[in-house]
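Just one protein chain is left out here, and the rest sit where they should.
So that you can tell them apart, the chains are marked A, B and C in the order they are listed, and the count of residues begins at 1 in each.
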Amino acid sequence: MIKNISNLQAKLQELIITQKNLPTQGHVADYIPALAEVSPKLMGISVATIDGNVIGAGDYQIPFSIQSISKVFGLVMAMNRIGDDLWQRVNMEPSGQPFNSIIQLEWEKGIPRNPVINAGALLISDVLTSRFSASKLAFLSFMRSLAGDDNIYIDNHVYQSELSHGSRNAALAYLMKSFGNIDAEIPDVLSHYFTQCSISMNCQQLATSLLFLANKGIDPKTQKVICTPRDAHRVNAILSTSGMYDQSGEFAFSVGLPAKSGVGGGVIAIVPGYGVICTWSPPLNKFGNSVAGTKLVSGLAEELGLSIYH
Amino acid sequence: MIKNISNLQAKLQELIITQKNLPTQGHVADYIPALAEVSPKLMGISVATIDGNVIGAGDYQIPFSIQSISKVFGLVMAMNRIGDDLWQRVNMEPSGQPFNSIIQLEWEKGIPRNPVINAGALLISDVLTSRFSASKLAFLSFMRSLAGDDNIYIDNHVYQSELSHGSRNAALAYLMKSFGNIDAEIPDVLSHYFTQCSISMNCQQLATSLLFLANKGIDPKTQKVICTPRDAHRVNAILSTSGMYDQSGEFAFSVGLPAKSGVGGGVIAIVPGYGVICTWSPPLNKFGNSVAGTKLVSGLAEELGLSIYH
Amino acid sequence: MIKNISNLQAKLQELIITQKNLPTQGHVADYIPALAEVSPKLMGISVATIDGNVIGAGDYQIPFSIQSISKVFGLVMAMNRIGDDLWQRVNMEPSGQPFNSIIQLEWEKGIPRNPVINAGALLISDVLTSRFSASKLAFLSFMRSLAGDDNIYIDNHVYQSELSHGSRNAALAYLMKSFGNIDAEIPDVLSHYFTQCSISMNCQQLATSLLFLANKGIDPKTQKVICTPRDAHRVNAILSTSGMYDQSGEFAFSVGLPAKSGVGGGVIAIVPGYGVICTWSPPLNKFGNSVAGTKLVSGLAEELGLSIYH
Partner (left out) sequence: MIKNISNLQAKLQELIITQKNLPTQGHVADYIPALAEVSPKLMGISVATIDGNVIGAGDYQIPFSIQSISKVFGLVMAMNRIGDDLWQRVNMEPSGQPFNSIIQLEWEKGIPRNPVINAGALLISDVLTSRFSASKLAFLSFMRSLAGDDNIYIDNHVYQSELSHGSRNAALAYLMKSFGNIDAEIPDVLSHYFTQCSISMNCQQLATSLLFLANKGIDPKTQKVICTPRDAHRVNAILSTSGMYDQSGEFAFSVGLPAKSGVGGGVIAIVPGYGVICTWSPPLNKFGNSVAGTKLVSGLAEELGLSIYH
């Protein structure tokens, strides 16, 4: 799709300059103080391809809080660990509701609609907490190994902030427990969840670490099997229908790539057979997705004809 | 993806035989008598490719009631007629609700979640009724011209049956009207809607007529522009996130193609850049999707590696 | 409770003067033009007692659109006509939802929560339409006979206005029909419902006509049995838990009488064993209840210690 990598590098540069010159839209997440402190001006983009190129522009090497992007990695770990049993406890349907809605969880008797809304990610945190002796360390190791970079850490300031503003996630977790769909103790589940959300990574690390999803489950850097081709397919399907919260349909409609956003301002998009795009810009729209980050992905996808819907 | 058309023909035959030998699962739609009369044993599959092949197996030349598959054609007509104004009146998000749910329509103030749930299709019927002097004839002409076949008719028996069991759709339409989102008179809107649902077509005609969605909006048979590439993309995106009712996520997860089902037992699936699959088998699962029809699409997609999520 | 009728007359006068001197709060119903034209300054109160006194103050002899107050009369007619069969088709629970909400009706499979929300009143209109050869005339006759006054009419201007703005009620009726809970044709049901809502009466007529509910079902003016003591009890119970829309709990909490309001600005309140209060003032609060009308009832009830909760 892209013939020349230096042309692509120039394109990334151009997209960043265009976006930086636009007036800032959206608002930096402020539900926890640690996120509210981040400068709204920071902006980065990185592209990693399965044939080995990794490029970027703007602040693509500055780490940020990955937040809900961590749900993608947690999902892969849980699928690897318990296989299809996972789908007895979480559905794979789009939610049609705001991302942290408790209403649907009650309607559907404690079964989350999908693994990338908060309830689903808490359920997966329960799986990981229950099945790994040290689930937080295992998670961090998984991230470092995928990125091929040990320079990835948990931001303790963010973690503490999450913990002290975690009532809504606690409500979701206790509701699932009341339906018998949580095994571990809730404080342990929340602690795992807030830990994985508090990991800091930069655009380049994220793009690199997700290449296996564009490559049928195999990390092209190491040729290691990260997951089965079927599971890579499934993750991409879930990200396509549900990855961008209650704006997933619009993102499919206008961009057309499996993607996941986080309230730290990051967005990752998978281009099956080609590579991964990661963008970052903290100000969010009302759906919780990065305004400029979404536009950067959209601009690049359109320019290069990357959409899976043609 | 498929090298040899006679191999494909043999594959279709094999899939039909396998499915026919399985015990029948699901139930033929019985909310209207006219549909309940159809034999549950009928089963067909057809594939049309953008390079001109059209093949089929089983009862692929027996016409059936296209029902909600008509929503795809109505959507294209409405986009062509009023352009982006359409998206002020209907959203493009998955619904997370059963297909004819009135709850979400009330929550969202009369704006349907997307154009392929009933409320959205009624809204589109309003657009067509209001903008065409004879919308039913225009619709039928559009279908005949896309199929390249004038031998397509409205089943009046089905139409009368729909009309006399249309209370729920009437409720949806009146609710939208109460929010100011319907222009025409409700009986006219319903009459158009039930007419387009009552069209009979066979698998071959449906597969052939939708090739433009696999070919960036251009009908490969005639080279006519049916819609813009952008709109072909958009329809495929909507079908991917919402085309299979409240089983859309699972269909993406396990099959991975833009698709639309109807309660007459038909399923169409778009393979961008390649062609269209249409299957038919009347018994439906609890979501309103054909059990065997879904399996036929799934079997073929897996065999040939057609998924857009790789 | 009240020793001296001329003291009571003076009290009514005083309440009206106090309320008239307050700045107007609330807004006259404007969902139909015919109601929006009424002067917000009009205000009346009337009290009828079971021992034969009828007094009033302010504009208590000016007729207004009774609107939802008609639901009380329709309920009595339907109970008389089909007895306990009625309660197979409508519940008697408070709704916990805005008065015309369609969400609850879907949840509860077409069974309205109670007979004094719109869905319930439409169901009762279906009962009346199906069981009386000329239900509108029967209704009007019932009203005239209860008031002992033939000078009661249907306001055709209001009726036409309701008809042309009736989409939401049509949606409710069609939804119930889709669940099999409506027998008659919807246009007939709506026509009956809008007719009974369009009756004009004044405070004195309304207070007089409802005395049977304060007197165990017997009209004290004529000694005629209007309904059984049990049904009088039941109507009062329903009005206590559900008569003031989604403000019923607050009205019980602060006033403590079975009551029903209409968007024409009328409020009736039953004082079992004593009599009936009717007030009128067109401006409504956000719940659809008359602001000043509610205060007039409240002031009188508190002054005279009328609450049933002591």
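Everything below uses one rule, namely that contacts are C-beta pairs under 8 Å (C-beta built on N, C-alpha and C of every residue); 3 or more make two chains touch, one makes a residue touch a chain.
Values in this document were obtained by computation on a predicted structure and should not be read as measured data.
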Checklist entry - Can you list the shown chains that the hidden chain touches? => result A, C
Next on the checklist: I'm checking contacts with the chain that's been left out. Which of C:Pro33, C:Gly83 or C:Gly96 qualifies?
Outcome noted: C:Gly96
Checklist entry - Which of C:Lys11, C:Lys177 or C:Arg234 touches the chain that is not shown? => result C:Arg234
Checklist outcome for this item: The listed residue (A:Asp30, A:Asp51, A:Asp85 or A:Glu106) that touches the chain absent from the view is A:Glu106
Checklist entry - Please identify, in ascending order, the residues of chain A that touch the omitted chain? => result 101-103, 106-107, 167-168, 170-175, 177-178, 186
Checklist entry - Going by the touch rule given at the top, which residues of chain C touch the chain that is not shown? => result 91-97, 104, 113-114, 214, 216, 229, 232-234, 236-238, 240-242, 246-250, 252-254, 256, 258, 272-273, 307-310
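By our rule, only the chains that are shown with their structure count from here on.
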Item to check | Touching both chain A and chain B (chains) | outcome: none
Item to check | Between chain A and chain B, centroid-to-centroid distance (C-alpha), Å | outcome: 32
Item to check | Chain centre separation in whole Å, for chain C relative to chain A (CA means) | outcome: 55
Item to check | Between chain B and chain C, centroid-to-centroid distance (C-alpha), Å | outcome: 48
Next on the checklist: Counting only residues that touch at least two other chains, what does the list for chain A look like?
Outcome noted: none
